[in-house]
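Only a single protein chain was left out; the remaining protein chains are all shown in position.
Now for subunit A:
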Amino acid sequence: MTPVLVADALSKRYRTTWALTDCNLSIPAGHVVGLVGPNGAGKSTLLNLAVGLTPPTSGSVEVLGRGPGSSRAQLARVGFVAQNPSLYTALSVVDHLKLGARLNRTWDAPYAQRRIDRLGVDPGRRAGGLSGGQLAQLALTMAIAKRPELLILDEPVASVDPLARRDFLTDLADAVGEADMSVILSSHLITDLERVCDYLIVLTSARVQVAGPVKELLAGHRVVAPPDDADDRRSPSVISIGELADRAAQDPAWSAPQPSLEDLVLAYLSRDPTPGGNRTVLEARQ
């Protein structure tokens, strides 16, 4: 099966700052991919490159086997929900659905209607009068109703209250279950990703730190804590299995449970990204 996204030495510079440096990725189809990293790490840039809103400075990116989309056919295959859902404040909910129906050949009108009905939003209401959660839901509805093969969401729930965020992610998970659709979802909130993602990419300082299926990543790492009576007062740290073997061979009393997703992500986020830094703490081997 064609990977949903292949990046080859992909880099993007805005004037003098590199927003993304030498990004190499191959994301297999059929996953809900979580793209995690601190603000300004290049998540939005990577996603904008993937939907063709931004051209790369160097390197290349392929989405569903083709260059990202300025062609009509390619645009139809990829759904996108931008950061801070950019909807027309003066247009009503119904107008937005009409917009989707007019601009997409593969529009699933009954689905869109069902979804809006279920949300309990007044269809005549202007988008400018909707809450953040409703806006995100409307944007998601539009992106799914065009029936894309790949759905890309750029921090869709960043500015939404926790309850609305949970509803949104639940709805997203349901939609993925119903349709044969891959998803790439960016967030800086690990709990969001834990709920829906089965594939993880950690991006910091414009570089990909680690990428892989969540299960494999968790199975490939251990939280290492020195035994209670050890002189070593270092706090527990997440390390790879390879390193664990060395350490455990020295002292079998060390405990080594599997990390939680949060532990894993935090360990990669706090890692010194510069080459030659404290790389020994973590080295993912799969």
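Rule of thumb we're sticking to: contacts are C-beta pairs under 8 Å (C-beta built on N, C-alpha and C of every residue); 3 or more make two chains touch, one makes a residue touch a chain; residues count from 1.
Basically, contacts and distances are computed from a predicted model.
J.: According to its UniProt record, what is the protein name of the omitted chain, chosen from "ABC transmembrane type-1 domain-containing protein", "ABC transporter permease", "Na(+)-translocating NADH-quinone reductase subunit D" or "ATP-binding cassette domain-containing protein"?
T.: Options "ABC transmembrane type-1 domain-containing protein", "ABC transporter permease", "Na(+)-translocating NADH-quinone reductase subunit D" or "ATP-binding cassette domain-containing protein" considered; the missing chain's recorded name is "ABC transporter permease".
J.: Considering the whole complex, which of A:84, A:113 or A:205 touches the chain not shown?
T.: A:84
J.: With respect to the chain omitted from the figure, which of A:51, A:64, A:121 or A:184 is a touching residue?
T.: A:51
J.: Any idea which of A:7, A:76, A:224 or A:261 touches the chain not displayed?
T.: A:76
J.: Which parts of subunit A are in contact with the chain that was left out?
T.: Here the touching residues of subunit A are 14, 19, 39-40, 44-45, 47-48, 51, 53-55, 70-73, 75-76, 78-80, 82-91, 95, 98-100, 102-106, 139, 142-143, 146, 154.
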